[in-house]
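Some chains omitted; the rest stay in position.
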Amino acid sequence: MAYEVKLEVFEGPIDLLLHLITRQRVDIYDVSLARITEEYLAAISDLDGADLETATGFLVVAATLLELKSARLLPGRGGDEEEAHLLEERDLLLARLVECSTFREAGAWLARGLEAGSAAHGRTAGLEERFVDLAPKVVLKTTPERLAALAATALAPRPEPEVDVSHLAPIRATVRDAILEVAGLLRGRGEPTGFRELCSGAPERIDVVVRFLALLELFKAGAVDLVQVDRFGDIRATWTGDADAEDVLAEADEYVIDLREAGR
Amino acid sequence: MSDAPSTRKIVEAILLLADEPVPATQMGEVLEVPRAEVEAVLRELAGTYEREDRGWVLRESAPGWRLYTDPDCAPWLERFVTGHRHARLTGASLEVLAIVAYKGPISRSEISEIRGVDSDGVVKTLLQRGLVEPSAAEGTAHLFEVSDEFLERMGLRSVDELPPLTDFMPDSEAVEDMEAKLSPNA
């Protein structure tokens, strides 16, 4: 699967999110969650080949979107405490977006100042001949080792970005695994099974999300029927046997997201 | 030789000779005149040049006083500017520069945290451009602050002269909009 996310205009996830949100290009809930997830996973498996910084940026923004979207898709789960936690997270994210936006504006202001400053050229002619010999020798407070270190740093490739893995560490769920897992659970039963039950062993919200996605994939492929009695009621899934999990996986492999389009 | 040259005259000569901003204190030492007197002369000169519409301006920034060509003349000077073209900074660099200007002294990791992305490469670029430098204070070499060169180019005496950060905050409408889009109950 081609990893084709190019985020040249964006500097990291906060920046991307800010861009997506402020330019109104994308309602974040309209971004295909499945695609983001697939891309997310593809990116992880392909990280050593990709520009690490770009990849990380994408991963974190994908994680953020997933979390927010999952919260909306799964109303009521986890009760008040969960809700409060989510609001808190949302507020933190909002605060970061505001901060990021503020510094970006300040940066633009600095750019204008520097631009204006560069229209005024400082006098640089320097010493006239008759004073040159009077100038004291420049202090050369350095050692061969210090020079070596400076040269090594200057000649080395740009520093490798360090990756903030805090978002990634607990996430080991993949849609592919979830498809197999959910299919396995449903195939054995003749009767409808509630989504909550399907998620009973899911430790993290992300696990719930990928299972939900897996269910949607299975539904799309005709492998399951879904019934939701009332709006916030439990979704009940029944295995139809019209398709098997492998076919669904083959379909799922074709996902490609191009965020360039989203950011344009 | 006639009379000794005036303080004003010597100050002008020093300004012509200098190839970087000169602190008023340093001129005071050379002239054996109190710093306040030198500063009065410098301010007077700055006013004179402006009033007389000379081809140069005298400006004070953090490191000191220096003569600059009048910005109005910039279009005619391109041929005489040697080497020193300042390449434009990217959006990322400007953002980090703003963070360092307002939050400095600040560490690399704090910068990265604010931006949500690793910023070491950008910091390195700003160091090389001489706009940012390791903090001069004792034991704070891992912290960064804006350089005198930055302040000089911005025409600032210190970062305290920067406009308050709140001037750049998105207005409440924009924040509400962001909030609405992030809300799980939207």
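Letters A and B mark the chains in the order given here, with residues in each chain numbered from 1 onward.
The criterion applied here is as follows: a residue touches a chain if its C-beta (ideal position, glycine included) is under 8 Å from a C-beta of that chain, and two chains touch if they have at least 3 such contacts.
All values derive from a computational prediction rather than experimental measurement.
Novice: Counting over the whole complex in this file, how many of each chain type are there?
Specialist: Across the full complex in this file, the copy numbers are A x1, B x2.
Basically, only the chains that are shown with their structure count from here on.
Novice: What is the distance in Å between the mean C-alpha positions of subunit A and subunit B?
Specialist: The answer is 36 Å.
Novice: Looking at the complex, which residues from subunit A come into contact with subunit B?
Specialist: 11-15, 18, 21-22, 27-29, 53, 56-57, 60, 68, 71-72, 86-87, 90, 93-94, 96-111, 113-114, 116-128, 131, 158-159, 161-164
Novice: Sort out for me which residues of subunit B touch subunit A in the complex.
Specialist: Residues in contact with subunit A: 15-21, 56-57, 59, 66-71, 74, 77, 81-82, 84, 86, 88-89, 91-99, 101-102, 112, 114-118, 120-121, 124, 152-155, 163, 165, 168-170, 174-175, 177-179, 181-186.
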